[in-house]
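Down below is the structure, laid out as structure tokens.
One chain of protein is taken out of this complex; the other chains stay put.
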Amino acid sequence: MIQAILFVIMIIGGTALLSWPLGRYITWAMDPGAGQGKPNLFTSTFQAIGGSATRQTQDWKRYVFSLLGFNVVMFVACFALLALQQYLPLNPDGRQALEGTLIFNTTSSFVANTNLQHYSGEVAMSYLSQLAALMWLQFVSAAVGLAALAALARGLAGRKLGNFFVDVQRATFLVLLPLALIVAILLLFPGVPMTFQGSAVATTLEGVQQTIARGPVAAFVAIKQLGTNGGGFFGPNSTHPLENPTFWSNVLQTISIIIIPMGCVWMFGRIIGRMKHAAVLFTVMLILMGTRITGAIGFEAAPTHAFASLPITQDVGNLEGKELRFGAAAGPVWAVVTTSTSNGSVNAMHDSLNPLTGLMPMIGMWLNEDFGGVGVGMINMFLYIVVAVFIAGMMIGRTPEFLGWRIEAKEVKFAMMGLLSHGFFILVGTAIFAVTPWGAETLNNIGPHGFSEILYEFSSAAANNGSGFEGLGDNTAAWNIATGIVMLLARFIPIILPLAIVGSLSTKRRATESSGTLSVENGTFAGMLTVTVVIVGALTFFPAATLGPIAEHVMFMK
Amino acid sequence: MSKPTSASILDARILVPAIGGAFRKLDPRTLAKNPVMFVVAVVSLLTTVLFLKDLATGAEGLGFSFQIILWLWFTVLFANFAEAVAEGRGKAQAESLRRTRSETQAKLLISADSRAWKDVPGASLKVNDIVLVEAGDIIPSDGEIVEGIASVNEAAITGESAPVIRESGGDRSAVTGGTQVLSDWIKVRITAAAGSTFIDRMIALVEGAERQKTPNEIALNILLAAMTLIFVMATATIPAFASYAGGSIPIVVLVALFVTLIPTTIGALLSAIGIAGMDRLVRFNVLAMSGRAVEAAGDIDTLLLDKTGTITLGNRQATEFHPVNGVTEQDLADASQLASLADETPEGRSVVVLAKEKYGIRARDMKDLNATFVPFTAQSRMSGVDLEGTSIRKGAVDSVLKYLQHHAVSGGNASADAVAREGQAIADSISKAGGTPLAVARDGNLLGIIHLKDIVKGGIRERFAELRRMGIRTVMITGDNPMTAAAIAAEAGVDDFLAQATPENKLQLIRDEQAKGKLVAMCGDGTNDAPALAQADVGVAMNTGTVAAREAGNMVDLDSDPTKLIEIVEIGKQLLMTRGSLTTFSIANDVAKYFAIIPAMFVALYPQLDALNVMGLATPQSAILSAIIFNALIIIALIPLALKGVAYKPIGAGPLLRRNLLIYGLGGLVVPFVGIKLIDMIVSALNLA
């Protein structure tokens, strides 16, 4: 247990510390200072690359339009590369054509920064598909989120939103690229492969042939983690010994998952000029995530129930689906961290987690804001802030204000629409697939756990997470189309609505703050926000959770 | 209309009609205005229809369904009841107003110049008609006096029985329909057509008939509607989940879960809170022209307060006599008293009082002295008295000095100059201390200076400190010079002041504050206050003021008491706080309700889920029934709070939020656990389920 505590403190505490200077750096990169008049060297380079559309400052509608336009191009480019992979180069193992709905699902998934994978990388994808289609989207889709957050923060600071095409390049080239380079090179040394040779064929000591898939893994894995993408090079993701070979590669990857989302909170604080508020948000997020980590480690310490009556020594918790080299706490910690951040990579099979351990990642995806995906996590939190401010503001007897902006009907409407849509996708999707063969015939487990597989899949799609209870046979037309649509809608609705809120705020007179206005910089607000997140965000899912993980737990684990 | 009273909330005269009102409000058109309760009514109707169908086919277990349905309807009725009670309280006040509006006859002038008139019904008057109102007549409609002066009894609207003077021109020219002229006559130009007079508006306001939803109320309604939608999803998907688990959930149970989860508590009380807020203001003798204005009052950052009457006692008082060299205090006091005998202004009276108290100079009669009074004029800016061979003048220091120069006996002499300089020096030191100097001269010689002092109201300093804690900045508006203003501002403890105020720089001050992102409240009465009243976010017009002022403001204070601004702000805050706190309470309740109903609902599918029954409720049926009963009863239990409002304490935003979160957030979490458990014990003891 002491090792588990040390491990958590090292990873979460260490990353939290590192996120502070990183937040400073991201702010420098994304929002280069007051020198509005003459753009710095980077800005002018990016304007040169992007052409005429990069030179105007955009209002929220223009910004969203540009964002969506770029995403359309991302979608088309990826779709084309995947659809034509059998004709294209860099395909040493001769991967064949992909099925249509799978291409749609995969493209939607990577455009939406979700990386839900209904395919297995080493089986289905050529190296070109992996790099030029998928890894490319892992860069730019994360950059889109970061750009949107920068615009949101500028708007709240009472400034112009900026230009999407410049922001997305800043995020790609100045934030993601250098960090990915560092992490990728560090990953080489524990033994993550980086080769363009095809699979190796070995003859084992017992004389059997073993084909060992490999490829340009290190480059791929670095951005997969940093961009909260999560799509693995190999099917089993970071459980695969070539994708995550050692304890230390696992530590490095866990840190990479969460560091940019953490840094985003500080960037938000810096741009709006309210570091104390950012600290409050950071604390709330840390508490919410920390609670789930504690829960997951605790629940996963229970041994594998299936082995209970057998002559098996069980003194290290549930080991099904886990890798020994990472240590006992690494699985549950990663499971929570990856679902907190909409990353979705795994280092243990979530389907084989104990029932209540499996609930922790689901809650993470239901809340989807601590710390959330790159950029978008903080944006999701903004929706909760609007609701919390609205209720708390009334309780002190003033028209609710956030940073001096009055929160009125329009803002509440947009915020609630965002939160509502998230629940809608998960609950309605799960309901439909639970009663139809679309879902029922694809399950790998029976009873409540089978239900959890469906619930998890839709939660993952709606949270743009990408992890799964992977026993689910999800490469069917029904799953591909349904989750493909959910991923796209769940990606763009929570980006558009907050920017629309900022657009609405910018037309108002901004009030000054006093001792009579709601402070968003103290413990009371932190408590208020936490409770809002839990009650508005998670309570909706209580019935579903009861029939899934909780039912399984009370049936078997008591 | 009565003065502010604490009419008992449990007044049978209001409660009994409200029961009928609760049923009348089942009209779908009325219900549709409240999304949450409308949804409850719809699902109640749905389950009732299903129940009747089951009854016809003779299904089993109908007793339980029947009870659930009963309580569902109670939920709707309780909400209607809350609204009806709130309206009932308003209606009671409207009744007394309406009695004053009995049919009046009006004397419509044939032409404005003559006094010839014809008798017409008051209801037929149009705007700009000119009517004659004589002693004993009821003023037929709102208007402005174009000619004449009269004493008017305005008890109908203010509750104050002392008559007030109304005259043409100036700041007291507005009259209100329904009030009675007691003496003299006036010609009144009608400014409001029948049905839209001040009293009509008051009636509409207190009855809540024309109540428009305020911006914050609309936003809250959206939040509640969205929460309702969320729980539509949460419950509508349950049958599919249950079907996966190989079972089914009765519709009536789903409906019970749904109704308990959606924010019915705040949904039911929302309009009652709004009506009660307006009602509190009316009880306070302040009329808000819209609910929006009441809400804005809670948001005020800057309060502009007139010095006179608000911060200081209405009038300055003489506190000291400062004679110049060679004159005794007694002499000065004597001359001052003589000059002030006929001066009916409060300042003048205070001089007489001081002379008597401090120097034992008894009041004398003007007639006995054979004296003539020289009244104050705008030109001379002095008043005084002339008696045999002696003339005494009293007035502003510079005016008196100028007067002395003019009337100097034989050109200026050196000693007169020295005396003038001495007088000026005394006057300056008085000004610096916040007082007003008044020079007194007799027969061309300056005798000395009277020190008039502004008396800052008792307790006002604490009041401003309180406002500061609420985050509200106070600005004192005064016509005094900056020196005097600064001294009084410091004594009263206001945050800032505007000296030598004119309507223009007052308006500018408001604009400046607003540009800084502040909401400004002020009160005013004169026509020249109208632009500032209109510009301010909350403008409270004094009832004694002009029509222009009344139209420009968004509130009217019937008592014409400027200090009330502070209470108005508190009422605005209280209104929002009550909404926010009950919303929090309502949402926090859901946790306990989930724990009551979810295990009960699913225990048939997975019996082990009984482990979630943390309250140890007797049976699944009693658990569900108890939750829905609690949900209905809590509405009734909270009606008094909704009407009275959550107590406001000026302790600053942070502590206030902590306090309300603790009471209504934590309370909302805990109370239903206790309540549902208790109801369950009763339900199972009575064998209801």
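For reference, chains read A and B in written order, and residue numbers begin at 1 within each chain.
What we mean here is this: a residue touches a chain if its C-beta (ideal position, glycine included) is under 8 Å from a C-beta of that chain, and two chains touch if they have at least 3 such contacts.
Rule of thumb we're sticking to: contacts and distances are computed from a predicted model.
You can't see one chain of this complex, but its UniProt record names it "Potassium-transporting ATPase KdpC subunit", from the set "Sarcosine oxidase subunit beta", "NADH-quinone oxidoreductase subunit M", "Potassium-transporting ATPase KdpC subunit" or "Metalloprotease PmbA". All shown chains touched by the missing chain in the whole complex, by label: A. Check A:N91, A:Q314, A:S421 or A:N475 against the missing chain and you find that the one touching it is A:Q314.
The chain omitted from view is touched by exactly one of A:K322, A:K413 or A:R491, namely A:K322.
Note that of A:A29, A:M289 or A:L353, the residue touching the chain absent from this view is A:L353. Contact residues of chain A toward the unshown chain are 3, 6-7, 10, 49-54, 65-66, 69-70, 72-74, 77, 120, 122-123, 131-132, 135-136, 139-140, 165, 168-169, 172-173, 176-177, 180-181, 184-185, 188-197, 199-206, 208, 210-214, 216, 218-219, 222-223, 234-236, 239-242, 245-248, 251, 303-307, 309-316, 318-328, 346-349, 351-355, 444-446, 449, 469-472, 552, 555-557.
Simple rule for what comes next: only the chains that are shown with their structure count from here on.
Annotation: 51 Å between the Cα-based centres of chain A and chain B.
Partner chain B is touched in their complex by these residues of chain A: 387, 390-399, 404, 407-409, 411-413, 416-417, 419-420, 423-424, 427-428, 430-432, 434-435, 440, 448, 450-451, 509-512, 514-519, 522, 524-525, 527-528, 531, 535-536, 539-544, 546-547, 550-551, 554-555, 558. Considering their complex, residues 215-216, 218-220, 222-223, 226-227, 229-231, 233-238, 240-245, 295-296, 298-299, 301, 468-473, 514, 516-519, 572-577, 579-581, 583-584, 587-588, 590-591, 594, 598-599, 601-602, 605-606, 608-609, 611-612, 648, 652-654, 656-658, 660-661, 664-665 of chain B touch chain A.
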